[in-house]
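One structure is given below, represented as structure tokens, and several questions about it will come after.
The complex appears here minus one protein chain, its other protein chains still in place.
Going by the order they are written in, the chains are A, B and C; count residues from 1 in each one.
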Amino acid sequence: MKMWDGRFAKPSDRLMEEFNNSLPIDQRLAHEDIAGSIAWANALARIGVLSGDERDAIVTGLEKIRQRLAEGTIHFQPNDEDIHMAVERLLTEEIGTPAAKLHTGRSRNDQVATDFRLFVKNALTDLSGHVINLQRVLLARAESDAEIIVPGYTHLQQAQPVSLAHYWLSFFFLLGRELRRCENAIRTADLMPLGSGAVAGCGFQVDRQALATELGFAAVSDNSMDGVGARDFVLEALAAIASLGITLSRYAEDLIIWSSREFQFVELDDAWSTGSSMMPQKKNPDSLELIRGKSGRFLGNYTRFATTLKGVGLTYYKDLQEDKEPLLDSVHQMQMVLQVFSAVVQTLTVNCSSIEQRLDPFLLATDLADYLVRKNVPFRAAHKVIGRIVAYCIEKKVALNKMSVKDLQSFDAAFGEDVLAVFDWKTALAGRDVPGGTGPTSVARQIETARAQLAANR
Amino acid sequence: MKMWDGRFAKPSDRLMEEFNNSLPIDQRLAHEDIAGSIAWANALARIGVLSGDERDAIVTGLEKIRQRLAEGTIHFQPNDEDIHMAVERLLTEEIGTPAAKLHTGRSRNDQVATDFRLFVKNALTDLSGHVINLQRVLLARAESDAEIIVPGYTHLQQAQPVSLAHYWLSFFFLLGRELRRCENAIRTADLMPLGSGAVAGCGFQVDRQALATELGFAAVSDNSMDGVGARDFVLEALAAIASLGITLSRYAEDLIIWSSREFQFVELDDAWSTGSSMMPQKKNPDSLELIRGKSGRFLGNYTRFATTLKGVGLTYYKDLQEDKEPLLDSVHQMQMVLQVFSAVVQTLTVNCSSIEQRLDPFLLATDLADYLVRKNVPFRAAHKVIGRIVAYCIEKKVALNKMSVKDLQSFDAAFGEDVLAVFDWKTALAGRDVPGGTGPTSVARQIETARAQLAANR
Amino acid sequence: MKMWDGRFAKPSDRLMEEFNNSLPIDQRLAHEDIAGSIAWANALARIGVLSGDERDAIVTGLEKIRQRLAEGTIHFQPNDEDIHMAVERLLTEEIGTPAAKLHTGRSRNDQVATDFRLFVKNALTDLSGHVINLQRVLLARAESDAEIIVPGYTHLQQAQPVSLAHYWLSFFFLLGRELRRCENAIRTADLMPLGSGAVAGCGFQVDRQALATELGFAAVSDNSMDGVGARDFVLEALAAIASLGITLSRYAEDLIIWSSREFQFVELDDAWSTGSSMMPQKKNPDSLELIRGKSGRFLGNYTRFATTLKGVGLTYYKDLQEDKEPLLDSVHQMQMVLQVFSAVVQTLTVNCSSIEQRLDPFLLATDLADYLVRKNVPFRAAHKVIGRIVAYCIEKKVALNKMSVKDLQSFDAAFGEDVLAVFDWKTALAGRDVPGGTGPTSVARQIETARAQLAANR
Partner (left out) sequence: MKMWDGRFAKPSDRLMEEFNNSLPIDQRLAHEDIAGSIAWANALARIGVLSGDERDAIVTGLEKIRQRLAEGTIHFQPNDEDIHMAVERLLTEEIGTPAAKLHTGRSRNDQVATDFRLFVKNALTDLSGHVINLQRVLLARAESDAEIIVPGYTHLQQAQPVSLAHYWLSFFFLLGRELRRCENAIRTADLMPLGSGAVAGCGFQVDRQALATELGFAAVSDNSMDGVGARDFVLEALAAIASLGITLSRYAEDLIIWSSREFQFVELDDAWSTGSSMMPQKKNPDSLELIRGKSGRFLGNYTRFATTLKGVGLTYYKDLQEDKEPLLDSVHQMQMVLQVFSAVVQTLTVNCSSIEQRLDPFLLATDLADYLVRKNVPFRAAHKVIGRIVAYCIEKKVALNKMSVKDLQSFDAAFGEDVLAVFDWKTALAGRDVPGGTGPTSVARQIETARAQLAANR
């Protein structure tokens, strides 16, 4: 028997029960559901719909169910349609009649929207903590890797030398914006629909503001149709996680490439690598590959629910039941992804000698052009001159920093003896102390900024 | 201890084990994995890498594991990385030393590609059966609803009268193309990678053709890098299911609208509807809403894996491990969706009187224009004339079929007494017996075609 | 000749030029590019890299180009690779040598990121204005439609009566959250990368803060690799527009259904409808259908660029060039969509008599249950009683509000004479004056809130 089947002549088909049943998913909202129901019992009692005794019985019963859930002694049943009906059934078994009064003035429509908003708030707050932890790890690396010079790449071609700290900090600051998106999504979710009823608003004058306070919501929804029908908060949470996933996939890609024998810039710790069933020599950066690969999952979960929501009229349709699974999956997977990425970065070894061997003197070509600019050659002309020198070096197989001053002068008379000072990695970095640059002062400043941001987020 | 950790100094981190572990998902390929391993043992025996006794021990051991799986007496362990390693561990426990020889010449790379292709073939064949069953239901409805005239809609505005059978048949024929896409995806999957090794091809001269025959594959892959690295067959299967999902969402939408009180064309059986926790009068077409909503899921699963696959170089990367979950989910959900849709269509009640009341005489406006065309009025002019008559009817609140011949003649002298014959639903249908039209002969022909297609698919 | 081809032995292939050329798209950033270049010239002059005369020549030249663009007298050339190179070429033609100095210390990498961030800020600010305008139209409708009672739907089944104003307000408040997402995306874009150079930071000590002030940016980027490589701001903008598109598709769906002859709640103005080439009677809500349909486009543009960005390592890769087209398209299309939706809502006619005819007394079933609750029947029991009454009414074809008190009492003795007062639409609404409810006081309060929000956004 269903709670709602008064007008029905026939029970649901068995397959329909399985198809319609959201319990395997929404039981993960049990905690939020019970919290919402306790608050609701209090609200009904406050306006006399429940007597004090009834309220107490309900609250005690719900707390007992919460405890049994924690103990794992609850068994759901096949026709427990969803977590709301399951909790109501359990409560009825626990306390009898008063349970039949709990759903007064409430609908599963406002109930589930409330439960889910509570869940999203908590889940994204938890994820934010993991993002901050990754930032902490990156900052620590930046602090310890400040002296290591690596090629900065564009198009995977060596471009200009940068400090390795500078690279880790780029990741740190991008994560700061990801964090802000999580916070925005939390703010969007932080709106209580409870009291909206099925669609038209609760038929009893409950104190919604008091409900919101008890449940920790910042505000109550302004309109009941919006309260039960809107799912923009789910989309925003999914988009925040998808964006984070894309960002992580980019840095994972770099580190996978850097782990190749050909680059050999970093080596992952054995604890975060795996081997091959066939090839005994293999050590693979599986952790990073999974992080990269799961970005598709996060994006897919977003696309999935966005498509589900598209064109679904107001207010509640059963289509909306498909909102939870993608979000729960994205949250759970992102929790792991962030922890794994933190551990990988924390434990990886930087192979300084290998990096050094791979620094190509052409990395200094721009500095050479800038040298000419300082000798009053217009930049565009300087660029051409250096381009020709590069072509010459390639053809003659001469390293750029092995060109003599005379060689260089044959390309442009503006070269002087002082040009040789350009061929030094540290000089190159020191010349980029503009705010945001890879120079040592700039990097130190970035580390200060990063520390301050972490402190503010604590 | 992992099977591959000879060169590793440290075990995997616990979180890494959880993150990397594909067993919760790929244990659903256990059957395929065992079948593949039996075939592999036979192949190794055929070239003398295994003795006859070793082969027999392995085959017997694997069959025992298969049986224990069916009985549910297998317990996987946390460090059973994946189904392949789990089966190898179980086999080792079962038969000892010979188990250590099974993986000769094989890699998990070719093994998993083989398992998964077997799975995809079976799963899509199963889904095809469900599609055919839905076609069968639609044909039965077409046969019984041939006399019912409904408004044909464009833009959800009444356009022209059609037979309800014609509507069901449109669904039948579209499903025929969905079926062909499933078959194409099966054909793509029907290619055996086993014998590709990790990437370069098996180092032992196994008879791959015999392997393919034993496992029921139509052909062996031409190239080992393609064999282990390609996942186009997964994408194609996901795309076939996504397309089917979109198609079903469109017909679900129609039937949801037709179930509204305002349309009241059909009523779902109680067994496929649900009620409201708050509103006692509600009977909701949840089954159809879920079908519509899950189209987002199918599309999301496609987008998810397509994004994962994007930009992942050859050959195998751990990113590819993310291929199974979306496919398994799409297959499982689509199995339910198809069965539910079949049951819904089969059991719904058509409300003929309500349909009749809603047939708007304006549905015959095109027939009226065609009448003028037959009186030699150019169609574009006829269209304008009828447009003006329609505007007049709306303004004067006169039904189109209540216009007298004289009234009509005031708009165009070409109208004759015979115009009144236009105002008949059956006449309108009978005039559309062109192949594919909604006329009775055409519909009968379509039913014949549909029967023949079903017979051919049996 | 390209500006960068010093080291190249061969020119680009013709097809490569076409393939690589972003000018057809990024010429729409011409205004931002010129503004950025003027600011850059000023910055270079401030540190003596340009003389005052050179700076003046450059600024004057750029202003002339800006003017010629406005006049449409600029002709781009096939090998004007992108807007940056095109502007540099035009400037060279205009002023000669000093033009060759403009690109000193700057790369297209920081230049394009700056241009595009400026564009995104402006475009989303413009879109926000259109959202606010739609809110204004909805508020006006709410004010004028407050007395109209319509069925509130869940699952497209009549659920409870609501005021039409309440429906429009649900749209208003949801748009408020869409607006906030646009503002968040603007904030993310409001970060100046200029001065980041190609990847490592500008080699000259430009005053980045002054640059930001001149260009109207709130802050300068903290890290040059992040500055040139990040595209999270594009994703966030695309996600904000996609979310808005999904929201609009839901309300468009409702209004399309309400425009059907079977519902006939609203009729679109002729100016926002179209006809059929064949069927003279047709009047179709094409405007709303396009709005609904284009939601796919906005989502597609998001998915498109998210997939492009996935797995692309740091910092700049040519893949990122694909960022502009989806954003420009989403912005342009959303501008139209919002304006059209505003006009459609503003000009549609509400068909009150048709709505009234379709109000089903079952809409009051919850009120009847609540009546029993007030007579101390537990809600769950009351729900069952009313369910059975509904079943009875359907079977006997009696309207719920035509049941006599005696009839009702045969189902539950708690019914008294006062039950008849329940059968009144206005009473039903009045009972839902809880905050957010559809009661008249609540709706008046919502209108106040809405007015205040609009005033705050002005």
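Remarks
Everything below uses one rule, namely that a contact is a pair of C-beta atoms (placed from the backbone, for glycine too) under 8 Å apart; a residue touches a chain by one contact, two chains touch by 3 or more.
Just so it is clear, the structure is predicted and the values come from calculations on it, not from any experiment.
Note that the undisplayed chain, when the full complex is considered, contacts A, B, C.
Touching the chain that is not shown, out of B:90, B:186 or B:386: B:386 (per the contact rule at the top). Across the entire complex, the residue among C:320, C:355 or C:419 in touch with the chain not shown is C:320. For the chain left out of this panel, the touching residue among C:92, C:274 or C:449 is C:274.
Checked against the hidden chain, the listed residues A:386, A:408, A:422 or A:443 yield one contact partner: A:386. Residues of subunit B in touch with the missing chain: 3-9, 49, 88, 97-105, 109, 152-156, 159-162, 166-167, 169-174, 177-178, 180-181, 184, 188, 195-206, 208-209, 220-230, 232-233, 235-236, 239, 242-243, 246-247, 249-254, 257, 292, 295-296, 299, 303, 306-307, 309-318, 366-367, 370, 373, 378-381, 383-388, 390-391, 394, 429, 431-439, 442, 446, 449. Contact between subunit C and the unshown chain involves residues 2-13, 15-16, 18-20, 81, 84-85, 103, 106-109, 197-198, 269-284, 286-287, 289-290, 292-297, 299-310, 312, 317-322, 325-326, 336-337, 339-340, 343.
The chain not shown here touches subunit A at positions 154-160, 256-257, 259-263, 275-286, 289, 303, 306-307, 310-312, 358, 360, 362-363, 365-366, 368-369, 383-387, 389-390, 400.
Following the convention adopted for this analysis, only the chains that are shown with their structure count from here on.
Between the chains A-C lie more C-beta contact pairs than between any other two chains. Inter-chain spacing, taken between the CA centroids of subunit B and subunit C, is 33 Å.
One finds 23 Å separating the Cα centroids of subunit A and subunit C. Among all residues of subunit A, those that touch two or more other chains are 3-9, 103, 109, 197-198, 292, 295-296, 299, 303, 306-307, 309-310, 312, 317-318.
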